[in-house]
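One structure, pasted below without further comment.
This part shows chain A:
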Amino acid sequence: MTQAINSGLPLIVACSWALLLIVVEMFSGDRRFVGVAWMGVIGLAVTAAMSVHYASVPAVYGNALALDGYAVYFNLLACTLGAAAMLLSIDYLGDAGIVRGEYYSLMFFAVIGVVIMAAATDLIVMFIGLETMSMAVYVLAGIRKSDLRSNEAALKYFLLGALASALLLYGVALLYTITGSTVLADVSKALSDTQHAGADHLVLLLATGLVLIGFGFKIAAVPFHLWAPDVYEGAPTTVTAFMATAVKAGGFAALMRTVLVALAPMRAELAPVLWGAAAVTMTLGNVVALRQTSLKRMLAYSSIAHTGYLLVGVTAGTNEAGSSVLFYLAAYGAMNIGAFGVMAALARRGRGCEKISDFSGLAQTHPAMACAMALFMLSLTGIPPLGGFVGKLYVFTAAMHAGLVWLVVIAALNSVVSAAYYLGVVRTMYFDNAPADVLPPARPYAAVVVAVAAVVTILLGVAPSPVLGSAARAFSKVLLG
Partner candidate 1 sequence: MSPLAFYPLAFVCIASAMGVVLSRNPVRSALSLVASLFCLAVFYVFLQAHLVAALQIIVYAGAVMVLFLFVITLLNLESDRGLGEKPVLSAIGFGAGAIVAGGLIAALSRTSLGARAVTLVPTFGTTKVLARQLFGDYLVAFELTSMLLLVAVVGAVVLAKRDGSYEGDEQEAAVPARSEEASH
Partner candidate 2 sequence: MRAYLDAIAAGYPTVSPALVYLIGMLAFGALVVFVFILPVAGITSWVERRVWARIQSRIGPNRVGPGGFLQWLADGLKNLLKEDVIPAAVDVPLFRIAPYVVVAGFVAAFVALPFAGSLIIADLNIGILYISAITSLVVIGILMAGWSSNNKWSMLGGIRSATQIICYEIPVGLSIFPVVLLSGTLSMQGIISAQGWAPTSWHMFHSPFLFVSFLLFFVGALAEGNRTPFDLPEADSELVAGFATEYSGMRSLLFFLAEWGNLYVIGVLVSTLFMGGWQVPHFTDNGVVLAVAQFATMFVKAYFWVFVAMWVRATLPRVRVDQFMTLCWKYMVPIGLVNVVGTATMMVVLPQGSIVLRWIMVAMTAAILVQFARRVFFHLRRANYGRLGRISEGAA
């Protein structure tokens, strides 16, 4: 009983804190809501600390929720990314014309959604987590109501997201009809019994397909990626930063648990599908990113490409691959938050700082920002000794060990292609001339976040072992023996 309460405690505290945020925000006089933002950050820190404290609880509450290493890892990741996005927002919001204090509580709820997704060991609870996260992010994407693009982003994201959720739920329902359970472990057990019964096989394929489509939408895997560029572009930059990192981490947390635990008996059927999805996703993402002039859109396609790389790890499905995906998500989170952070730090009213050309000659006017941006771009490309390189290295090595040679070849070629557009940004910053109207100085909060992200990116490249070790420990108990 105490164990059950303990494992739920971080979640309970987080939910109460989010409610408290709404109330505090209601009475906060300061229009920029600095205090609310800090309260949110502290709340996330408390949640993370509590989840570490009560870690390693097996599934409780009717096997619906587990606070195992995997959940704690994603918990920490989501809380860190959420806190970073909140800190980025402090300066950005007022300037972008967002006067909604609910912004922070919604972001907090989105983090809670990610935490639930990672901790869920039951498909229904996982779905609820996914919806909590999505609901909050739909609204965050459209929170700048005076901006038509923001409206469009929210509407598109919502309509497609609702469809994807419906498909996912339908898949879960079909799985339930066959297995009689929504608990991941039970589903897996039932599937390994009935898999070759023949009669249920077609339903099973249908169910799995629907579940994969649902998750594929959330992680923006091709061909369910169409929303990503428009939504990333239309949403406020800080929200985009959150979506590109924490939301993606949540999607992968749920996807990996589902595919590697519940659908483990289906490995043989799923492997080609995942293989194809990984190959197509990274190729398409990279090729289209080449032609973008908007930095936000470019990063959107880049995030699609990175989904492809991560899917390589999921396709491999081994312990090694799983832990390297976890590590990659952390590295990817650091460098992406940093890249969007630079944009948020420099953006000003009426001047979104969203085109690549906006950054011409940034090295002359803002040497530190340009340096950080270059660092993130290099890391995204996968240049040693940065975090992105180490992540890719581990994922690809794990895939090689799992025998996915051709997929790794495709991924490596893709990395080469991606260098073209990432380095294009660096060239624009360092070799083009600054325009007459110089960008304003960077905002303090955002600058700090960018600096921390840069340090983390370097550290993950230079000394990956602590994070990698915890990722390996986190993943080791997820796969059923």
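Worth a mention:
In this text, a contact is a pair of C-beta atoms (placed from the backbone, for glycine too) under 8 Å apart; a residue touches a chain by one contact, two chains touch by 3 or more; residues count from 1.
In picking the candidates, the idea was that all candidates are chains of the complex that A comes from, given by their letters.
No experiment lies behind these values; they were computed from the predicted model shown.
The contact partner of chain A in this complex, picked from the candidates 1 or 2, is 1.
Interface of chain A with candidate 1 (complex): residues 8, 15, 19, 22, 31, 61-62, 64-65, 94-97, 99-100, 102, 105-106, 109, 112, 116, 122, 124-125, 128-129, 131-132, 135-136, 138-139, 142-143, 145-148, 154, 177-178, 194, 197, 199-200, 202-203, 205-206, 349-350.
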